[in-house]
Structure formats: structure tokens, C-alpha cells
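Submitted below is the structure of interest, expressed as C-alpha cells.
Shown here: the complex without one of its protein chains, the others still in place.
For reference, chains read A and B in written order, and residue numbers begin at 1 within each chain.
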Amino acid sequence: MVTASPHRPDGRPAPARQATLGESLRRNGVSRRGFLKFCAATASMMALPPSMAPAIAAALESARRPSVIWLSFQECTGCTESLTRSFSPTVENLILDTISLDYHHTLQAAAGDAAEHAREAAMHANAGEYLVVVDGSLPGPGANPGYSTIAGISNYDMLMETVADAAAVIAVGSCAAFGGLPKASPNPSGAVAVQDLVKDKPVINVSGCPPLPMVITGVLAQYLTFGKLPELDQYNRPLAFFGQSIHDRCYRRPFYDKGLFAETFDDEGAKKGWCLYRLGCKGPMTYNACATMKWNGGTSWPVEAGAPCLGCSEPDFWDAGGFYDALSVPPGNSGDMLLAAGAAGVAVGAGVGLLARSQAKGAAKQHQTVTAEELEQKL
Amino acid sequence: MTAVEFLMLTKGPLFQAALAVFALGVLVRLVEILALGRAHNYAAPRGSAALGGLRTMYKRFEPDPGTFKAAPFDVVVGMVWHIGFIVALLLFIPHVELIKSTFGIAWPALPNPVVDAITAITILGLLAALVHRLAHPVKRFLSTPEDYLIWGVTFLVMITGYLAYHRLINPYPLALGIHILAAEIFLVVLPFTKLTHMFTAFVARYYNGATFGRKGVQS
Partner (left out) sequence: MTEAVLTPGADLPESSGTTQAAGGFSLARGLNALREEMDAPVASFFSSCVHCGLCATACPFFVETGDPKYTPIHKLEPMRILWEQEFTFWGKLKGVLREKLPLDKLGLDKHFAGKQVTDEMLAEWEPLLYDSCTMCGRCSMVCPVGNDIQYMIRKAREGQVASGHSPEGLVAASVRAVNTGSPMGLKWKTLDVQIRHVEQSTGLEVPIDKQGADYLVLLSSMEIINFPEYLEALTKIFAHAGVSWTLSQQCFEATNAGIQIGSKDIAAVLVQRVVDAAEALDVKNVISPECGHAYTAIRWEGPNAIKRAYPFKVFHIIEVLDQLRADGRIKTEGREDDRLSLHDPCNLARKSGVIQQQRNLMDLVAENFVDLKEHGKMQWCCGAGGGVSSNERAEALKLAAFKKKKAQIEEVEPDRMVTMCATCRTQLEEGLEEFTMDIPVIGLTELIADHLVESDEGTHA
């Protein structure tokens, strides 16, 4: 469990007094072998050659515990659950243990004013160097701030105040990254994503509903290792984890390529583990690492369990068509619209056509009979 | 605009709008043709006009041997890419799902690799058709900007579909969005151009077959 870090009156971090990550891990019983394995996995996740693993290990060993302030806004705590619900102590949660999680209102012991003081203290002590992790979206500046407040402070004010001196912001989960469920149409609370508000700091989005725990820790590990932010995609997601689609890495992909599809959840195709495209799988448009890293300690993942990918790591996935409608199916009712447009077409066509017909008939009325006498005059 | 926003725009409002223009436009064209009507025919028939018309609606899918001999390239390439276009349109699984959701009817689809191969052939066929249009004296003489426009919108649909399927444009929502947008351009352009032949050709064939059928000739 994390507790508020001690107050540092000088306002500057005191690295010499803190254990390095390597020391912390060893103190927690993680073997050298286990640690190197983790480093190798991190290297592969970040698409680095295996030869980089020792470098990562060296960097991590000597890394200082950075101060992290975790802000939870309009969220369901699913992201925190994802991060903490491990069956046994893993390298991931040890990594978490080794950061200085100075404020996390779900996890911290302190409450009320004490908690807020802890936040302010951490900000003050680590100004310019602490990381802010956000889960949950927040009512935008134009919205009623009363939809979500903490200790009487609006989410907006708290975010802006907290990020002012931060080194970077990590938006964890699709709500923080893209607005997520709160922002789903009709977005009653005027929810916005962190990146909509924070413009002057690096924002790293770790999307997913929830995101893979290893991705959260992986981003932290990379930051600790290289002291810089990872390469990002167009949604500011770390390319190392979001560079490939579910579809491209899906073990059911061969069935898609062969054209073998489950059409209902209990048909022969479903039992044989065929592709779930027709059951609404959004894998082709979803970029995440589920297919390779899996969930629950590598046990399984949604598609392996027979459920189509919902596309939860993509912006606005909640409004991107029915979960069980194929990717090619448009949202909304095209049928009624077609009928209406068709009826209008028939009406306009009939009008125009009958007008044209009367034009031809009118021409016939104006017809001047061609006579031989007339023709003769031409000769 | 992000790729997903673009995809949702093309899948959502743009698709609805394109579909509306298409449905309205095509029906205007068809109804305005039919509303013109035909003069009553007083000549005693030798055969059935209706039967002749219905037969010709189908018969013109089969080129007569003389035409095949005179223009084998036109016949083969024309048939190949038309069939390819229709197969890709109607028998690709994502399209079947789209049709099912829009019209409530569905039919069996072809395996993806088959559609993929047919699409590749269709794209080559369309390119060959364009080269032929530019090179053949009669085609070049007849061709108007509209002919090249409808070639372009047709080709665009096929090539973007191919690129999207093979995920050659990244990210995928962008690839899919571009393909859907191309299809929407096709739908919107259709009623205003000779792409309407997709529908009116059957009306034309019926009238042709009926005129000849009345005289006892299967056209």
C-alpha cells in the first residue's frame, strides 16, 4: 500500500536518500534472473533489439523513484483495478511499488485535507519532475464543474493546477485519453479528455477500457529507463504497444484470411474458434497489445474467450456502431432513410417525368405537318 | 481530425447522405424515364413484346459471337471487370454485413482470398479498359470527360478497397474511411452520370427486346 511520501522542506528531490529501483526490487525478493527477464520483455515491447535488455536493466537498476501523482476523475476505477488486481506480486506491481505514488485517492491511506496536502506537498517537492497519471475524463471548462469535484475542487481546476509543474502527463484508460464512456453521446457532463486541456506538457495516452496493466508499467519503465517519453502514434499512444492492430496479431486471423467466420455465438464456427468479424469484432481497426500480451497474467483475452473485440482502446469506441455489428455496418438506421429518400425520388421523378412527357405532347400539338409541297420547295 | 473520427464521419453522416442522394437520384432518373411513356403500337404483333423484353434483359449478358470476334478485348475485359466489380460489391463478407444491416437481407459470401483475387483482377481490368479507351480510335473519339470521371470513381472504389483489405494504408480506420468515402463518391456521382446504366441498361434492354420481340425476333 502506498502512503503519502514524507514532506521535503527544501522543495527539491533528495535522490541520495532514496533507494534505487534495483535495490527496491531485490529487497522485495525479485531475483536478478526475474529482473532481467522483465527487462528483456520490456525491450521487446518497446520494439528494441534483445541486446538492449542489459542497458535497460542497468538503467532501471540505477533509476530513482520518481514522484507520481495519480488523479482520478470521471472514472470507474477499472483502470486502477487493472493495475492492481494481480494474483501474486509481479514485477509490474513491484515497479509500481517502487515509484513514489504520492497521491492516489483510491489507494492512499490519507483522506480529506491530509490527502490534498500530500498532493500539494509532492507537487511542491518535485516541481518540474513529477509525473501526473490521470484516469477518467473531466467536465470541460464550458461544462458545469459540479458534475465531478474532489474536496470541493473541480476536476478541471485540480488538473490544471497539478499539471502546471509536472514533467509529463500519462492519461490512463480511454476516458482520460479520449473522453471514454462519460463523453459518449450525448455527453451530459461535457466530458473532455486530458489532451483536450493540457497543451503545454507532453501527454501520453495509455488507452483501453481498461488498459493492459503491463502497458501502464511498460510506459513507466520506459520513462524510467530512458528518461524520456516513448515514441507516440497519432493519438499520442506509445507506438511500442499500440503500433499493431488486434487483427494483425490475432491468433484467429488465419480464419479471416480463409473466410471462415462464426455467425452466431453458438454456431459451429464459434465452437471451432473461427473469426469473429461478423459478430462485430473491431479488431481490424483497434490498435492494442491484447493479442500478444493477453490478460490476467497471460491467461487469455477477449477474442480467445470467444467475444469480439469491442475496440475499447480507440477514440469514441462507445459511439462507433453496435458492439455486435460488423465493422462495415454503419451506425444509425439507413433503411428508413432509404425509404424516405426513395419515396422522394419517386415523387420528384414522376413530377419531372410527367413534365417532360407533357413537353413531348406539347411538341406534338405544335407539329406542323410535313407536306410534299414543302419538300418540293427545297428542290 | 483523427482517423477514427474520419471513419465515423464516413460511416455515419456521410454514408447516410450519400445513400439518400443515391436513392433519390436513381429513382428520379428511373421514374423520369418511365414516365415519358411510349406511343400505342397499332401494328399486329408477331411475337410477345414482354417476353422478348425480359429475354433481352438477360441475353445481353452473352455477347454474340460476331461481336466477340470483332472486339475480343472489349468483350473479355468488359465482362471480367464488370463481374469482378459486382462480386466484390455483393459477395465480400463486410459488404454482405452492410447490406444485411441496411436492407435486412443477406446471402452467402465468398471467402476473402477469392474476393481478394477477383478484386486484383478487376483493378487490372479497369486499368486495361482505361488504356483501351485512350488508345482505341472509336473509344477515344466518343469519350467525354464524363467517361473518364466515371472510370475514375469506379477505379477509386476498387483500389481503396484493395488497399484497405491489405492494410496498406495506416492506420486502418483511415484506410477504411477512404474506401467508404470513395464508395460514397461513387454513390453520389452515380445518378448524375451514365453510371445509371447499372439500372437503366435493364430498362433499355427491355425496350429493345420488346420492340424486336413484337416482331418475332429475339434481340
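Keep this in mind: a residue touches a chain if its C-beta (ideal position, glycine included) is under 8 Å from a C-beta of that chain, and two chains touch if they have at least 3 such contacts.
The structure displayed is predicted, hence computed values, not measured ones.
Touching residues of chain B against the unshown chain: what are they?
28-29, 32-39, 41-44, 46-47, 56-57, 60, 63-64, 66-67, 70-71, 74, 78, 136-144, 147, 150, 191-192, 194, 196-197, 200-209, 211-212, 215-219
Which chain A residues would touch the chain omitted from the figure, given the whole complex?
These residues touch the chain not displayed: 348-349, 352, 356, 359-360, 362-364, 366-372, 374-379.
Basically, only the chains that are shown with their structure count from here on.
Quick one: report the Å distance separating chain A from chain B, using the average Cα coordinate of each chain.
About 40 Å, centre to centre.
Touching residues of chain A toward chain B in the complex: what are they?
233-235, 245, 247-248, 256-261, 277-278, 284-285, 287, 314-316, 319-321, 325-332, 334-335, 337-338, 340-342, 344-346, 348-350, 352-354, 356-357, 360
Going by the contact rule set out above, which residues of chain B touch chain A in the complex?
Checking each residue of chain B against chain A gives 2-5, 7-8, 11-12, 15-16, 19-37, 93-95, 97-98, 100-104, 109-114, 167, 171-173, 176.
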